[in-house]
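Of the protein chains in this complex, all but one are displayed in their positions.
After this line comes chain A, so read on.
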Amino acid sequence: MTELVSYNEPKNVAEAPVSETATTDPIAGVDLVVLKVPPRNQCWDVWDQFKTHKGAVAGAGVFFVIVVAVVFGPFVWRVSPAYIDFTAMNAGPSWAHPFGTDQLGRDLLARMMTGGRVAIAVGLAAMIISIFLGTLIGVLTGYFKSLDGPLMRLTDLFLSLPVLPLLLVAVMLFRDAVAKILGNDLGSFTLIVSIIGVMSWMGMARIVRGEVLAVKQREFVMASRSIGTPPHRIIIRHVLPNVMSPIIVSATLGIADAIIAESVLSFLGLGFPPDFPTWGRLLYDGIEYMQVSPQLVLWPGIAISLTVLSVNYIGDGFRDALDPRLRR
(Lines give C-alpha, C1' and ligand atoms only; values in the text may rest on other atoms or scores of the structure.)
Protein backbone atom coordinates (compact mmCIF):
# COMPACT_ATOMS: atom_id res chain seq x y z
CA MET A 1 0.00 0.00 0.00
CA THR A 2 2.65 2.38 0.98
CA GLU A 3 4.37 1.84 -2.31
CA LEU A 4 1.20 2.65 -4.12
CA VAL A 5 0.67 5.83 -2.22
CA SER A 6 4.19 6.96 -2.77
CA TYR A 7 3.80 6.17 -6.41
CA ASN A 8 0.51 7.96 -6.66
CA GLU A 9 1.48 11.13 -4.93
CA PRO A 10 3.60 12.67 -7.62
CA LYS A 11 0.84 11.93 -10.08
CA ASN A 12 -1.62 13.77 -7.86
CA VAL A 13 0.70 16.63 -7.60
CA ALA A 14 1.17 16.77 -11.31
CA GLU A 15 -2.58 16.81 -11.91
CA ALA A 16 -3.44 19.18 -9.13
CA PRO A 17 -3.74 22.93 -9.76
CA VAL A 18 -0.72 24.99 -8.98
CA SER A 19 -2.27 26.65 -5.96
CA GLU A 20 -2.78 23.28 -4.30
CA THR A 21 0.77 22.06 -4.87
CA ALA A 22 2.18 24.94 -2.99
CA THR A 23 0.32 24.01 0.18
CA THR A 24 0.57 20.23 -0.07
CA ASP A 25 4.11 19.83 -1.31
CA PRO A 26 6.24 19.11 1.75
CA ILE A 27 9.38 20.48 0.15
CA ALA A 28 7.72 23.81 -0.65
CA GLY A 29 6.41 23.87 2.89
CA VAL A 30 9.92 23.61 4.26
CA ASP A 31 10.97 26.49 2.07
CA LEU A 32 8.19 28.64 3.41
CA VAL A 33 9.30 27.93 6.95
CA VAL A 34 12.82 29.02 6.12
CA LEU A 35 11.52 32.24 4.67
CA LYS A 36 9.52 32.95 7.81
CA VAL A 37 12.71 34.08 9.55
CA PRO A 38 11.95 37.80 9.82
CA PRO A 39 13.46 39.69 6.86
CA ARG A 40 16.55 41.58 7.95
CA ASN A 41 16.66 45.28 7.56
CA GLN A 42 19.59 46.53 5.51
CA CYS A 43 20.71 48.64 8.47
CA TRP A 44 21.38 45.46 10.44
CA ASP A 45 23.59 44.08 7.67
CA VAL A 46 25.54 47.31 7.66
CA TRP A 47 25.80 47.24 11.46
CA ASP A 48 27.03 43.63 11.40
CA GLN A 49 29.77 44.53 8.96
CA PHE A 50 30.56 47.74 10.82
CA LYS A 51 31.08 45.75 14.02
CA THR A 52 33.88 43.74 12.41
CA HIS A 53 35.96 46.92 11.91
CA LYS A 54 37.55 47.33 15.33
CA GLY A 55 38.89 50.80 14.69
CA ALA A 56 35.48 52.00 13.61
CA VAL A 57 33.77 50.61 16.70
CA ALA A 58 36.40 52.20 18.93
CA GLY A 59 36.03 55.46 17.00
CA ALA A 60 32.25 55.36 17.36
CA GLY A 61 32.63 54.73 21.09
CA VAL A 62 35.05 57.62 21.57
CA PHE A 63 32.95 59.98 19.46
CA PHE A 64 29.81 58.98 21.39
CA VAL A 65 31.54 59.67 24.70
CA ILE A 66 32.79 63.06 23.49
CA VAL A 67 29.36 64.05 22.20
CA VAL A 68 27.62 62.95 25.41
CA ALA A 69 30.21 64.69 27.58
CA VAL A 70 29.93 67.89 25.59
CA VAL A 71 26.14 67.94 25.30
CA PHE A 72 25.16 66.75 28.78
CA GLY A 73 28.38 67.57 30.66
CA PRO A 74 27.41 71.17 31.48
CA PHE A 75 24.27 69.91 33.24
CA VAL A 76 26.43 67.83 35.58
CA TRP A 77 29.50 70.07 35.88
CA ARG A 78 27.69 73.27 36.80
CA VAL A 79 30.68 75.66 36.83
CA SER A 80 30.27 78.67 34.57
CA PRO A 81 32.87 78.73 31.75
CA ALA A 82 32.98 82.53 32.06
CA TYR A 83 33.45 82.77 35.85
CA ILE A 84 36.73 84.57 36.54
CA ASP A 85 38.64 83.58 39.67
CA PHE A 86 41.92 85.44 40.12
CA THR A 87 42.85 83.32 43.11
CA ALA A 88 43.21 80.25 40.89
CA MET A 89 45.01 81.52 37.80
CA ASN A 90 46.84 79.00 35.62
CA ALA A 91 46.22 76.29 38.18
CA GLY A 92 47.02 72.68 37.44
CA PRO A 93 44.50 69.85 37.73
CA SER A 94 42.76 69.62 41.11
CA TRP A 95 39.42 68.36 42.43
CA ALA A 96 37.94 71.83 42.12
CA HIS A 97 39.18 72.13 38.52
CA PRO A 98 39.87 68.66 37.01
CA PHE A 99 41.40 70.16 33.85
CA GLY A 100 43.00 73.14 35.59
CA THR A 101 42.26 76.80 34.95
CA ASP A 102 43.30 79.36 32.35
CA GLN A 103 45.12 82.69 32.71
CA LEU A 104 42.01 84.32 34.19
CA GLY A 105 41.22 81.45 36.52
CA ARG A 106 38.31 80.21 34.44
CA ASP A 107 37.54 76.51 34.75
CA LEU A 108 39.02 74.67 31.80
CA LEU A 109 36.68 71.68 31.96
CA ALA A 110 33.64 73.92 31.61
CA ARG A 111 35.29 75.86 28.81
CA MET A 112 36.24 72.67 27.01
CA MET A 113 32.65 71.44 27.14
CA THR A 114 31.26 74.71 25.80
CA GLY A 115 33.97 74.75 23.14
CA GLY A 116 33.18 71.19 22.18
CA ARG A 117 29.51 72.02 21.71
CA VAL A 118 30.47 74.74 19.27
CA ALA A 119 33.08 72.63 17.47
CA ILE A 120 30.73 69.69 16.96
CA ALA A 121 27.81 71.95 16.05
CA VAL A 122 30.00 73.68 13.46
CA GLY A 123 31.13 70.29 12.13
CA LEU A 124 27.59 68.98 11.78
CA ALA A 125 26.09 72.15 10.34
CA ALA A 126 28.87 72.72 7.82
CA MET A 127 28.66 69.05 6.84
CA ILE A 128 24.90 69.36 6.22
CA ILE A 129 25.42 72.40 3.98
CA SER A 130 28.19 70.74 2.02
CA ILE A 131 26.18 67.48 1.70
CA PHE A 132 23.16 69.38 0.48
CA LEU A 133 25.13 71.34 -2.12
CA GLY A 134 27.27 68.37 -3.14
CA THR A 135 24.36 65.99 -3.54
CA LEU A 136 22.24 68.56 -5.35
CA ILE A 137 24.96 69.44 -7.84
CA GLY A 138 26.15 65.84 -8.15
CA VAL A 139 22.66 64.55 -8.91
CA LEU A 140 21.88 67.38 -11.32
CA THR A 141 25.13 66.91 -13.26
CA GLY A 142 24.84 63.14 -13.28
CA TYR A 143 21.18 62.97 -14.23
CA PHE A 144 20.70 65.86 -16.65
CA LYS A 145 23.16 65.78 -19.47
CA SER A 146 22.58 69.43 -20.39
CA LEU A 147 23.68 70.57 -16.92
CA ASP A 148 26.74 68.34 -16.82
CA GLY A 149 29.12 70.64 -18.71
CA PRO A 150 28.48 73.97 -16.98
CA LEU A 151 28.06 72.59 -13.47
CA MET A 152 31.18 70.44 -13.68
CA ARG A 153 33.15 73.47 -14.88
CA LEU A 154 31.79 75.30 -11.83
CA THR A 155 32.98 72.41 -9.64
CA ASP A 156 36.43 72.55 -11.24
CA LEU A 157 36.48 76.29 -10.66
CA PHE A 158 35.69 75.85 -6.97
CA LEU A 159 38.31 73.12 -6.71
CA SER A 160 40.89 75.59 -8.01
CA LEU A 161 40.07 78.16 -5.35
CA PRO A 162 42.62 78.52 -2.55
CA VAL A 163 40.35 77.44 0.31
CA LEU A 164 42.20 78.59 3.41
CA PRO A 165 43.10 82.11 2.18
CA LEU A 166 39.55 82.67 0.95
CA LEU A 167 38.08 81.38 4.22
CA LEU A 168 40.27 83.84 6.10
CA VAL A 169 39.44 86.73 3.79
CA ALA A 170 35.72 86.01 3.80
CA VAL A 171 35.52 85.76 7.59
CA MET A 172 37.55 88.93 8.02
CA LEU A 173 35.48 90.92 5.54
CA PHE A 174 31.98 89.80 6.38
CA ARG A 175 32.25 89.26 10.12
CA ASP A 176 31.09 92.71 11.18
CA ALA A 177 28.33 92.93 8.59
CA VAL A 178 26.83 89.57 9.55
CA ALA A 179 27.28 90.28 13.25
CA LYS A 180 25.18 93.43 12.83
CA ILE A 181 22.26 91.41 11.47
CA LEU A 182 22.40 88.25 13.59
CA GLY A 183 24.29 89.33 16.67
CA ASN A 184 27.86 88.52 17.57
CA ASP A 185 27.76 84.81 18.38
CA LEU A 186 25.03 83.64 16.02
CA GLY A 187 26.50 85.83 13.28
CA SER A 188 29.96 84.27 13.59
CA PHE A 189 28.43 80.80 13.71
CA THR A 190 26.30 81.33 10.59
CA LEU A 191 29.14 82.95 8.68
CA ILE A 192 31.77 80.33 9.55
CA VAL A 193 29.45 77.39 8.97
CA SER A 194 28.18 78.65 5.64
CA ILE A 195 31.62 79.59 4.35
CA ILE A 196 33.10 76.20 5.30
CA GLY A 197 30.08 74.46 3.76
CA VAL A 198 30.23 76.45 0.53
CA MET A 199 33.95 75.74 0.18
CA SER A 200 33.79 71.96 0.67
CA TRP A 201 31.03 70.45 -1.46
CA MET A 202 33.15 69.77 -4.57
CA GLY A 203 34.52 66.33 -3.75
CA MET A 204 31.08 65.16 -2.79
CA ALA A 205 29.55 66.48 -6.02
CA ARG A 206 32.11 64.58 -8.08
CA ILE A 207 31.57 61.29 -6.24
CA VAL A 208 27.77 61.57 -6.40
CA ARG A 209 27.90 62.45 -10.09
CA GLY A 210 29.89 59.30 -10.87
CA GLU A 211 27.49 57.12 -8.90
CA VAL A 212 24.42 58.73 -10.49
CA LEU A 213 25.86 58.19 -13.96
CA ALA A 214 26.19 54.48 -13.18
CA VAL A 215 22.78 54.11 -11.52
CA LYS A 216 21.04 55.98 -14.33
CA GLN A 217 21.92 53.20 -16.77
CA ARG A 218 20.37 50.44 -14.64
CA GLU A 219 17.19 48.63 -15.69
CA PHE A 220 15.00 49.74 -12.82
CA VAL A 221 15.61 53.40 -13.64
CA MET A 222 14.87 52.71 -17.30
CA ALA A 223 11.70 50.82 -16.33
CA SER A 224 10.63 53.65 -14.11
CA ARG A 225 11.22 56.14 -16.87
CA SER A 226 9.35 54.02 -19.41
CA ILE A 227 6.16 54.15 -17.33
CA GLY A 228 6.37 57.92 -17.37
CA THR A 229 7.73 58.77 -13.90
CA PRO A 230 8.79 62.41 -13.80
CA PRO A 231 12.53 63.00 -13.28
CA HIS A 232 12.23 64.44 -9.78
CA ARG A 233 10.41 61.32 -8.57
CA ILE A 234 12.93 58.99 -10.23
CA ILE A 235 15.71 60.91 -8.52
CA ILE A 236 14.09 60.82 -5.08
CA ARG A 237 12.69 57.27 -5.18
CA HIS A 238 15.25 55.39 -7.25
CA VAL A 239 18.51 57.26 -7.71
CA LEU A 240 19.11 58.84 -4.29
CA PRO A 241 18.65 55.65 -2.21
CA ASN A 242 21.20 53.93 -4.43
CA VAL A 243 23.87 56.60 -4.09
CA MET A 244 23.39 56.87 -0.33
CA SER A 245 26.53 54.97 0.72
CA PRO A 246 29.17 57.33 -0.73
CA ILE A 247 27.14 60.24 0.61
CA ILE A 248 27.17 58.79 4.13
CA VAL A 249 30.91 58.13 3.94
CA SER A 250 31.80 61.62 2.74
CA ALA A 251 29.37 63.12 5.22
CA THR A 252 31.19 61.44 8.09
CA LEU A 253 34.59 62.53 6.82
CA GLY A 254 33.16 66.00 6.15
CA ILE A 255 32.44 66.51 9.86
CA ALA A 256 36.13 65.99 10.61
CA ASP A 257 37.22 68.40 7.88
CA ALA A 258 34.80 71.07 9.08
CA ILE A 259 35.98 70.74 12.69
CA ILE A 260 39.59 71.17 11.53
CA ALA A 261 38.66 74.14 9.33
CA GLU A 262 36.87 75.88 12.19
CA SER A 263 39.76 75.33 14.56
CA VAL A 264 42.26 76.62 11.97
CA LEU A 265 40.17 79.78 11.62
CA SER A 266 39.94 80.19 15.38
CA PHE A 267 43.63 79.44 15.71
CA LEU A 268 44.52 82.24 13.29
CA GLY A 269 42.33 84.56 15.33
CA LEU A 270 39.66 84.83 12.65
CA GLY A 271 37.05 82.46 14.01
CA PHE A 272 34.67 83.12 16.84
CA PRO A 273 34.93 86.21 19.06
CA PRO A 274 37.44 85.93 21.94
CA ASP A 275 34.85 85.51 24.69
CA PHE A 276 33.29 82.59 22.84
CA PRO A 277 35.33 79.49 23.62
CA THR A 278 35.83 76.90 20.91
CA TRP A 279 38.56 74.29 20.91
CA GLY A 280 40.62 76.14 18.30
CA ARG A 281 40.20 79.43 20.14
CA LEU A 282 41.18 77.87 23.50
CA LEU A 283 44.33 76.49 21.91
CA TYR A 284 45.14 79.86 20.34
CA ASP A 285 44.60 81.69 23.63
CA GLY A 286 46.65 79.10 25.49
CA ILE A 287 49.80 79.47 23.39
CA GLU A 288 50.93 82.58 25.21
CA TYR A 289 50.82 80.76 28.56
CA MET A 290 52.04 77.46 27.17
CA GLN A 291 55.28 77.47 29.11
CA VAL A 292 53.55 78.14 32.46
CA SER A 293 50.57 75.86 32.07
CA PRO A 294 50.78 73.45 29.15
CA GLN A 295 47.32 72.02 29.89
CA LEU A 296 45.88 75.15 28.24
CA VAL A 297 47.02 73.92 24.82
CA LEU A 298 47.07 70.19 25.52
CA TRP A 299 43.39 69.66 26.34
CA PRO A 300 41.92 71.51 23.35
CA GLY A 301 44.51 69.96 21.02
CA ILE A 302 43.84 66.45 22.27
CA ALA A 303 40.09 67.04 22.04
CA ILE A 304 40.30 68.19 18.42
CA SER A 305 42.66 65.38 17.42
CA LEU A 306 40.63 62.71 19.19
CA THR A 307 37.36 63.87 17.66
CA VAL A 308 38.83 64.04 14.17
CA LEU A 309 40.56 60.68 14.57
CA SER A 310 37.41 58.95 15.79
CA VAL A 311 35.27 60.49 13.05
CA ASN A 312 37.81 59.38 10.44
CA TYR A 313 37.73 55.83 11.79
CA ILE A 314 33.92 55.86 11.73
CA GLY A 315 34.05 57.00 8.12
CA ASP A 316 36.48 54.18 7.32
CA GLY A 317 34.16 51.68 8.97
CA PHE A 318 31.16 53.01 7.04
CA ARG A 319 33.12 52.74 3.80
CA ASP A 320 33.71 49.04 4.42
CA ALA A 321 30.27 48.36 5.87
CA LEU A 322 28.34 50.03 3.06
CA ASP A 323 30.24 48.19 0.35
CA PRO A 324 28.18 45.03 -0.30
CA ARG A 325 31.15 43.35 -1.98
CA LEU A 326 32.98 43.20 1.34
CA ARG A 327 29.97 41.86 3.26
CA ARG A 328 30.31 38.36 4.64
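For the reader, a short list of remarks on this structure follows.
Criterion: contacts are C-beta pairs under 8 Å (C-beta built on N, C-alpha and C of every residue); 3 or more make two chains touch, one makes a residue touch a chain; residues count from 1.
Following the convention adopted for this analysis, contacts and distances are computed from a predicted model.
Taken from the listed names "Tryptophan synthase beta chain", "ABC transporter substrate-binding protein", "General L-amino acid transport system permease protein" or "Sarcosine oxidase subunit alpha", the protein name that UniProt assigns to the chain not shown is "ABC transporter substrate-binding protein".
Residue A:Leu283 is the one among A:Ala110, A:Val208, A:Ile255 or A:Leu283 that touches the chain missing from this view. The omitted chain makes contact with just one of the residues A:Val68, A:Ile84 or A:Ala177: A:Ala177.
Residue-wise, the contact with the chain that is not shown comes from A:Asn312, picked out of A:Gln49, A:Thr141 or A:Asn312. Touch with the hidden chain on the side of chain A covers residues 55, 156-157, 159-166, 168-170, 172-174, 176-177, 256, 260, 263-264, 267-268, 270, 280, 283-284, 287, 290-291, 294, 297-298, 301, 304-306, 308-309, 312-313.
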